[in-house]
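Of the protein chains in this complex, all but one are displayed in their positions.
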Amino acid sequence: MSPPGLRIRCATLDEARRVVSLLLSREIPPKNIEVVSAEPIHDVGAAISGKSRLPVFVISGAGLGIAAGYGLAAATARLYPINTGGMPIVSPLPVGIVTYEMMMLIAILFTLAGMLWEGKLLRKQPRDKTGATDTLSDDEILIVVKGVSAEETENLRAAAGLRTA
Amino acid sequence: MSQWAMVIDLDRCTGCEACVVACRAENNVPTRGEEECARDRHQSWIRVERYLEGEFPDVKARFMPVLCQHCDNAPCEPVCPVYATYHNPEGLNIQVYNRCVGTRYCANNCPYTVRSFNFFAPHWDEPLSYQLNPDVSIRPGGVMEKCTFCVQRVQKAQGIAKDEKRSIRDGEVQPACAQACPAEAIVFGDRSDPESRVSRLSRSNRAFKLLEDLGTQPRVVYLKNSSWDDTSLSAPKGK
Partner (left out) sequence: MNRLPPSNKQINEDLLRPILDTTWRFYAAVLILGSILAAAILTFAYQVYQGIGVTGKNWPVMWNLYITNFVFWIGISHAGTLISAILRLTKATWRRPITRCAEAITVFALLIGSMFPIVHLGRPWLFYWLVPYPSERMIWPNFRSPLMWDFMAINTYLVGSLTYLYLPMVPDLATIRDRSQGLRRRIYAVLSLGWRGTATQWDRLERAIAIMAVIIVPVAISVHTIVSWDFAMTLNPMWKSTIFGPYFVVGAIFSGIAALILAMAVLRRVLRLEAYLEPLHFDNLGKLLLTMSCLWFYFTFAEYLTVWYNNEPHELVVFWSKVSGRYAPLFWSMIAGCFVVPMIFLGIRRLRTIPGVALASLTIVIGMWLERFLIIVPTLANPRLPFVRGGYTPRWVEVTITIGTFAYFGLLYVFFTKLFPIISMWELKEGYHARSHTVTGTLPVADLPASGRLET
C-alpha cells in the first residue's frame, strides 16, 4: 500500500502558494502534488500542471474539419452534378463557407474532447476513504501530496509550521 | 438535343387571357376561390400583365403575358437547398414537386415573380375533378410550382418521334398557351435549329428580353409592339 499522502488545508490563497512553493523547493515532483480549490490559483496551476496539449487537439480538429467540410461541399456536389442556374458544380466561394463552418465545428468538438481528456474528467474518481477530497469547501484549499514517506512528512510539517488535516 | 425557347409577339397579343385559361386547364392549376384570391393567393402559371396609360378617353393598355422565362442563369435554381429546381440539358427549368420542402426561397429570388406556391392542398369540387389532365401530377400543399413549358407535351412528342425514328418537327410541340392563343402570338420551338420559327422570329429587330440587364438569360423573347412609343412616357414616380 502506498504511503499515505500528506494532506494540508490552507485557509487563504497566499498560504496555499506558500505551501506549494515549499513543497517544490523540497524537490517533490509536481505530479505528486494535488491542489484542490474552489477557484483557480494561477501561479500554482502554472507551476504544477504540466504542458498542455490542448492546442494539438484544436489544430487537429480544425484540420479534420477542413477535410470534412471540403468533402461535404465539393465531393457531394461532384457525386451528383446538377446544373443550377449556370453556376459551377463546385463553386469555390460556397465550398469555402461550408469548409470554414465545418472547421470551426470540429475544432470546437475537439476542444471539448481535449478538455475532458486532459482534465481527466468523465472517469470514475477513486473515492477517497476520508471523503474530504470530494467536497469543495468554500474558503479552504486542500493540498494533497502523494508518495512522501512518513519521515519526510514530519520534516515538511516542521518546516512549514502547519496544522494537518 | 433540342433547346426549347419561346417567342411572344406583343403586336399580336390582345390581352384576352385565353393562354391563362388554357394553361390552367392543361396543367391542373388550382382555382383558389374568392376568399383566397382576396388574400393575394391566386395561382396562375402565366399571367397577362396590363398597364394602363393616359386619361379617359385616351386610355391605352399594354398587355404582356409573363410566364416562367426558363432562364439559363436562373436565379431561382442555386438557392433551393434541396435541389428541387434545376436546369435540364434541354434548357427547361424543372421543378421537382416531390423534392420541394417549401422554403419559398426560389420564389423570392425570381425577378419576374412567376413562381406560385400551394399554400393549401388543392381541391376541386365535383364534377370539376373530372376535367383534370391525367398527364400532369397534382401538387400537394406546401410545394412550389410554375410554368414547365408543358413538359408533358414535350415528352409525349419526344416519345412519338423516337418511335417513328425521326426528330421532332418544328411546331409539333405546342404548349397549351401557344395552342390556345387566337392571335398566334405565342410561338414555341427549338432554338438550336436556325430555321425554326422561334429562331427566325427572335432575330427580328423588335426582339427584346424581359429584365435582360439582370443577366438571367431568359429563353422567352418578346417582340415589341410597334405602336408603343417609349419616348412619350413620363418618368414613373415610384410610389
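Lettered A and B in written order, each chain numbered from 1.
Going forward, a contact is a pair of C-beta atoms (placed from the backbone, for glycine too) under 8 Å apart; a residue touches a chain by one contact, two chains touch by 3 or more.
Since the model is a prediction, treat every value here as computed from it, not as a measurement.
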Which one touches the absent chain: B:118, B:152 or B:199? B:118
Since one chain isn't shown, list which residues of chain A touch it in the complete complex. 13-14, 17-18, 20-22, 24-25, 27, 30, 34-50, 52, 54-55, 58, 72-73, 76-77, 79-80, 82, 84, 87, 91, 94-95, 97-98, 100-102, 104-105, 107-109, 111-112, 114-116, 118-125, 133-136, 138-139, 159-160
Can you name the residues of chain B that touch the chain not displayed here? 36, 39-43, 47, 49-51, 66, 75, 78-83, 99-105, 107-109, 111-113, 116-121, 140-144, 210-211, 214, 216, 236, 238-239
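Here is the rule we use: only the chains that are shown with their structure count from here on.
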What's the distance between the Cα centroids of chain A and chain B, rounded to whole Å? 63
Of all residues in chain A, which touch chain B in the complex? 82-87
Can you tell me which positions in chain B touch chain A when the two form their complex? 71-78, 80, 83, 85-89, 217
